[in-house]
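Only one protein chain is missing; all other protein chains are in place.
Entry: chain A
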Amino acid sequence: MMRVLGLLLAALLLAGARAPVLVPDVSQREIEIIYSFTGAELLLFGAILYPDGARPAEGDDAAEIVVVVKGPTQSVLMREKAKVAGIWVNAESMRYRSAPSFYAIASSRPIDEIVDERTRAIYELGLDSLQLSPVSTAASEVQQRFVQGLVDLRRRTGLFVEAPGAVEITDGVLYRARVAIPARVPVGRFTAETFLIRDGRVLAAAVREIDIRKSGFERFVASAAQNASILYGIAAVTLSVLFGWAAGAIWRRF
C-alpha cells in the first residue's frame, strides 16, 4: 500500500499531461505449481492518477476499470458430437489458431454497459469478443455455434471467467479485483491488462506479466516425461514392478 501511495504522490507532483495514468500491480508475478497446487487467487490492484491531482466530481460520469487476465493462446481443435446411427460420435470439427487457454475479465460494471461492441472487439473485452482466428469456411451460424460451445465449455471448467462488478473502486482513485486461477490452468506467460474507461472510450491501458510454471518435483516429472521419455517409461515400469513385488513380499510375512 505504501508503495502505491508513494507512486501516487510522485505522479501527482510530475503530472502535467491531460489524460489520466494507470499504475497497476498484481499480487504475484510468478505462480509456482507444486504438489499441493489447487489453484491460486490473484489480486489485481492499482491507482488511477488524474492530471493536476484532480478527481472526478461526485455524481459525474465516473471512470470504470476493466481487468483482463489472459493465458497463453493455443492452437486448438474443437470437436462436436452428433448422434450417428444411434450413438454419439465426434462429427464436425473446427480449428482455432489463437484460443486463449485462460481468460478472466473483471469490471466495475457489466462490460456491455461500459463500452460499445466495436471497442469490445478491438480490445477483446468480454467472452463474446474473443479473437479466436478460426480456420474454417463454414457458415457463420455454424461458426457461432462452435464459439458458443467453446466459451460454454471453458466457462464451466473455470478457464473462462466473466465477473461484472468484481472490480472495487475506492474514492475514484484506487481499485482492486480478485481473479481465481483454477488448478487446471496451463503453464506459461499470462498477462494482466488493466483498462481505464470513461464515456465508452479507453483512456489508459497498462499490462503486467505473470509467469505460471511448474516447479520442483512437478517440473522435473513433466520435463522428464517430455525430454527423457524412454528413461521415464523405464522408471514407471520399474516402480510398478517394485510396488507389486514389495506388497506381495510384505504380505507373506503376516
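Methods note: contacts are C-beta pairs under 8 Å (C-beta built on N, C-alpha and C of every residue); 3 or more make two chains touch, one makes a residue touch a chain; residues count from 1.
Just so we're on the same page, contacts and distances are computed from a predicted model.
One subunit of the complex is not drawn; among "Probable membrane transporter protein", "ATP synthase subunit b", "FeS assembly protein SufB" or "CheY-like chemotaxis protein", its UniProt record names it "Probable membrane transporter protein". Screening A:62, A:122 or A:239 against the full complex identifies A:239 as the residue touching the chain left out.
Considering the complete assembly, chain A touches the hidden chain via residues 33-39, 74-81, 83, 86-90, 93, 95, 99, 146, 149-150, 152-154, 183-184, 186, 214, 217-219, 221-222, 225-226, 229-230, 232-237, 239-241, 243-249, 251.
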